[in-house]
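Only a part of the assembly is drawn; its chains keep their places, and the rest are absent.
Chains here go by letter, A and B, matching the order in which they are written, and residues are numbered from 1 within each.
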């Protein structure tokens, strides 16, 4: 790759301005087809409704905790739309919206946050790695999986999600480097939402933008307005195509904002102004896309209502599923530590079973 | 340990906060840093108000990288400062493991004393708070097995304050394990005096004659409850709170076991090759002919920490401790139910 291709555009790629009007700054990427944008709109509506629903469920005690991605829907849905079914996604704890938008069962997605089990869906069947808690560690797994896809003779691609804070971890550096040296078909998408819990980007990095990290590994990079689905999808399309065609990894930084606190348990007033939140509300990705699409006659009021009704129905499904009590059986704690429980684990399970039996008797 | 609230009372979290504040006030060289310790005051609010009081130079947020945090502390300690760093949760200290094991623990030794490493690595420790995976690990054995580190864990509000003060004043690196589920436990305390000994000494929290319960950190209140319950049945249990895992206070524990002739070690971590194993091994090495029964262990199972809805099944309970006491028996039957250990 030429030196110029390794550096991102000086300004984030943008197709749609905050007020929904088209802009001139597109980078080199073509605009995604209309039907994909309309589908993106539908999934963003659904994703936002899911997010609100999940937050509500924490208040009702049905979820232990929920990290909202309100405001980041363009990134989450863009990531999903850029992938084929046989591609893999490596999400973090914040990316539940991406998972339901990819079609995963919301109850399975929320198994982790409900506290039933660590991962509720089948990563192999869904081609979605477990939502990762230890920051940045998933990015190197993504490289390994991408290499496995190549070795298995497919042209599958892996998309790894990471936050701005996560980029500070050593594992992210190692992942970028391994990906570049091994030319793995992997796209790294940084959702730079301005904060790592309470820590603002300025304390996280002094780089002109996080996308400038690519050149240090020989990885092509781009930065994009992360609240503009059209731009996110356009840039990710190019990145995924790059990886799929054997040209190795690609790094994308999406500039976005976390509208809610870090999780429902966090108190964001301790570290940021309401003003800042209000300013970002004006850049809302969903309103922006709606205006853009309706201005172009791609959606009408009817389509908006249909999308919202679909989202409501989905939210009802989520409520029903989460309000059902799923029994969690302690006897299963020993089942999957190893392929076969060791003699020690068998005995520990027997002890627990005896204890439970005694309690029930 | 009282859990009532009222005036003059302090939570364990508040005591830790007070210890940091007082240590920073007394010694300019003390610096507090880590993830979210500034404006937010830490996810458990242990560093609350420190930046406001001492400024950004003394208490600050770092980039999100634990090896970097500990490595920065190493360099600062080389330069004469006294870093106190926070790891956000047990499992998030693992990225710093190399820095801790290969440098923090060894630099004094490497340089024959020229580069001491006075620093405190604070780790919110163990479970019982319904945290999702990676938020409830018990990692004390990793540190206790690493020569050059001291390993301390408070179980009372008073100890939270004084042991942390001791740790910060100590010339050696201290891994300071804060039992998460005790953060909100409250006691009426007078922090101007201390009742337990300094760091390095265990404390007999309750005197007894029939058997010794050895516990540390989150299992100390549990052991006390078990002793209370046993007393109702006419069994007199002595409870030893180890307070400091390294260096280990053999004297206090062995004196107790030689008297009671029986011992149960209670630890929340998975059992295999944990600190309870060390304690059991030491006790039988030193008190063998005083022992009327094997030293038993009540520990977590040898499994990854369970999800929130199942942690209750994993964690040591009063019942399991009492069961173990009941089984301080006189034959070789491997009757080790509920100990997380068996064969």
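One rule holds for everything that comes next: contacts are C-beta pairs under 8 Å (C-beta built on N, C-alpha and C of every residue); 3 or more make two chains touch, one makes a residue touch a chain.
Here the structure is a predicted model, which is why all the values come from computation and not from measurement.
When all copies in the structure file are counted, the labelled protein chains give the formula A x2, B x2.
Keep in mind that, in the parts below, only the chains that are shown with their structure count from here on.
The distance from the centre of chain A to the centre of chain B, each centre being the mean of the chain's C-alpha atoms, comes to 36 Å. Contacts from chain B toward chain A in the complex involve residues 35-36, 38-41, 43, 61-68, 91-92, 94-95, 130, 132-135, 272, 301-304, 306-310, 312-314, 319-320, 336-343.
Across the complex, chain B is touched by residues 64-65, 112-118, 133-135, 165-166, 168-171, 196-199, 203-205, 267, 270-271, 328, 330, 333-334, 337, 342-345, 347-348, 350-352, 354-356 of chain A.
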